[in-house]
Every structure is written in structure tokens, then in C-alpha cells.
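Note that one protein chain of the assembly has been removed; the remaining protein chains are unaltered in position.
Up next, chain A:
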Amino acid sequence: MTAIKLNNVSLVYRLFEKLTLSAPGRRRSALGGNIASSGTKQVVQALDDVSFELKAGDRLGLVGPNGSGKTTLLKVLYGIYQPSAGTISIAGKVDALFNISIGFRPEATGRRNIVLRGLISGWTAAEIEEKMEEIIDFSELGDFIDLPFKAYSQGMAARLAFAAATALEPEILLMDEWIGAGDASFQEKAKRRMDELAEKAGIIVLASHDDTLIQRVCTKRMVLKNGRVESLT
């Protein structure tokens, strides 16, 4: 059963003072915001006591100002950051869309990039082969699929990235902001696919500054501020 459960999750990381030959005064960032001093070390309190639970079919929208912890929370859910306190329990296959260009090579064709993106996501050769035409169809790239990725507009790149990331129907999909890219008709198509994913007992977590997008796509809304949950409705 697809589910996400976070209990009192905090992420505090030390700002490593890199060994450098530069002057001592230029080695550290200024204190303020979520940056605090702990003894002689500087630490960032990126998440503070975050708890929530999502079950199959939930679509959570993360909102909050820059630096509030939205992207950090997505990366903790994906496993890029290990929390420094609290527990996380995730049941389900997770995929993420943080950055359109990750796994895409500017010089390679769209078709080759689908293969590379699939490999990076851990797909088998058979899965890549099986999903290839479906991804090309969904991305609406047509003959552009055999042109280098660098020739694509931002909207085309976003369409390809979204089509590839959702092709294997991840049970949990984490997305950061960029889904607003692409024209209105593609956004509508993307929303339909997200609806389908959620209906197939999936979970979607989407971080965005766009309240309209959150309202249109999500069923729950979490406001983060300085790494803390301000509200969950």
C-alpha cells in the first residue's frame, strides 16, 4: 500500500568550512535566516520537526517562501538528504522531477535521452524499449525526437522530462515547481496524467509558488516556513 509517514523529521546540517587558502574572514557565510552558530560551527536548520502522513491517492502541494524548506523536504522524501532526527517511512516506488535537465544531454537526441533517463531511473532495457513510443507520443515532440536536446525549447524539454518521469507510473511522484512549463494544452494533459497516477493509488507531492497550480492539482496543501510546518489543510 503506497504511503508516506514522517514523524518529527528534522534536518540540520553543518556548513563545512572548506580548507582554503582564502582569508579567514571570507570563509564563512553570514549568520541569519536558518543559519545558526553551534559552538565554533555553523549549522543550517533546513527542516524542523516536520510530521505528516499521506496515503494512496493524496496529492500534497508544498507552498512557502524561498528558503522555507520545500525543495529540502522533497529531497528528504527522495532519499538525497538523510534526516538528522525523526523517522521516515515510505512504501512505494518513488520518482522525482527536480530539474528538467537532469539526465538529459544537450548533444544527444531526444530518443537517446529517453534511454539515458531510463537507465538513470533504474529501468531495464526492455522497459525502456516498451515505453519509448509512448513517451514520444505523450511529449508531442514528433520529428524533433531525433534532433539534439539542445534544439528544444524549454517547454519541449519539460514535456519530454515529464513524459519520461511518469511513463513507468511511479507510485510516488515528487515534483519541484517546473511543471508550470509548457503550453496550456500540455499542462492540461499533464494534469490528466497526474490524476491518473493518483487514481491508481499513487501519491504526488508538488512544491510550487503558484497557488493556482496547487489548487488545480492538489488535494492537500502544506505551508512551510523556516523549515517548520505552519499549516496542513
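Note that a contact is a pair of C-beta atoms (placed from the backbone, for glycine too) under 8 Å apart; a residue touches a chain by one contact, two chains touch by 3 or more; residues count from 1.
In the analysis below, contacts and distances are computed from a predicted model.
Novice: Per UniProt, what's the omitted chain called: "Response regulator", "HPt (Histidine-containing phosphotransfer) domain-containing protein", "Transglutaminase" or "ABC transporter permease"?
Specialist: Matching "Response regulator", "HPt (Histidine-containing phosphotransfer) domain-containing protein", "Transglutaminase" or "ABC transporter permease" to the record, the invisible chain is "ABC transporter permease".
Novice: Could you pull out which residues of chain A are in touch with the chain that's been left out?
Specialist: 13-16, 18-21, 75, 78-82, 96, 98-99, 101-103, 105, 107-108, 112, 115-116, 119-120, 122, 125
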